[in-house]
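Left out: one protein chain. Kept in place: all the others.
What follows is chain A.
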Amino acid sequence: MADVTAAPLTTADGRPLKAALAEAQSRARRRAFLLVAPLLAFVVLTFIIPIGQMLDRSFHHDGFSANAPATLEWFDANPAGTAPDEAAFAALAADMKAMKENKTAGEAGTRVNYTLPETRSLITKTARNADDLAPPFKEAFLAIDDRWDDAAVWQAMRSSASAYTADFYLSALDMERAEDGSIRRVEENGRIYIYLFVKTFVVSAVITVTCLLLAFPVAHLLATLPMAKANLLMILVLLPFWTSLLVRTTSWIVLLQGEGVINEFLVALGVISADGRLKMIYNQTGTIIVMTHVLLPFMILPLYSVMRVIPPSYARAARSLGATSWTTFRRIYLPQTLPGIGAGSLLVFILAVGYFITPALVGGADGQLISNLIDFHMKNSNWSMAAALSAMLLAGVLVLYWLYDRLIGIDNLKLG
């Protein structure tokens, strides 16, 4: 054996076998690459580049650092916590004049505003009046706005001095920088992001579990019915896919609202009183009900594709070996549907975590999820904050994906 492997194999005309093989296959490989090249280009252009940009925006913003070079110099020369002296105000005044000339005060203000709210208006207002800035600069600044005496404003500008910053992530984690540069949690009533993240994941988990409980029997029925009936049922399952999401959501509003079909029916039956109508929409309950309905097919389809190929002989074998129907289900059938359960759950969960339209329409105040907040920041041109939140959401989903791979194995996933 050893002397066989010692000399590398060659072809009949003496070329190394590996080289000959690579050459023989290179043409086929080039053709295969050309076939996927358009898709590759499309994915790179429309997916990888935008995501890269988004990630970049979440920690890179040179609005202030590019437009306030003199102030930056002063920050470099003086350690954090130094009270701004006349030189500092002089440098800032020079930058303000330049900003006014170049109309870049807005950009700079936006950047500082991420770190300390309401500083955008302060900076734009000062830049607008930059012509009034004359020595002694400190007094001139204070004449425009007395907040220039506030150490927090200077700390905010100092942390905006670098184009690269983790500030957006800090905010997304409900944290901020103190005046001395240390990191602390924001005040109790200002903590919204972590709460929303947790809520988003919890609501998504609830939706996933509800979908699984509802989809499992349906998928099983689909898989065991004769083909003609199964196809008919499958159309019913897919019907929601062909209906506009808005129509579906609106019909849920018709069903669930205070004066809606279900409440009217229950009142008519006398189950609930007219003033005791159930509040089933414009709250978290509404979000869960409607999103479960919207995402149900994504659970049914992978389950069905897995169940369809489980031969009925397994269950029969288990029964003939002495297992009750419950044991057969638990020990034979259920384990074999795991790839479908995993795929469906992962799919539904990931879609639910990022879902936006449904919570926006039926979520009311407490049914809003993190994606609604991302939307809010985007509407307010707060792109970096939206990017940071999205990146954290992406990271959360990737962690879950990794966990799934560790626990169940990604090659056990069957999407269809």
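Things worth noting here:
Rule of thumb we're sticking to: a residue touches a chain if its C-beta (ideal position, glycine included) is under 8 Å from a C-beta of that chain, and two chains touch if they have at least 3 such contacts; residues count from 1.
What we mean here is this: contacts and distances are computed from a predicted model.
When the unshown chain is looked up in UniProt, the name that turns up among "Response regulator receiver domain-containing protein", "ABC-type lipoprotein export system, ATPase component", "Iron-sulfur cluster assembly scaffold protein IscU" or "Spermidine/putrescine import ATP-binding protein PotA" is "Spermidine/putrescine import ATP-binding protein PotA".
Although one chain is not drawn, the whole complex shows that of A:Tyr195, A:Phe265, A:Tyr314 or A:Trp402 it is A:Tyr314 that touches it. Of the listed residues A:Gln25, A:Asn102, A:Ser121 or A:Thr324, the one in contact with the hidden chain in the full complex is A:Thr324. Contact between chain A and the absent chain runs through residues 311, 313-314, 316-325, 327, 331-332, 335-336.
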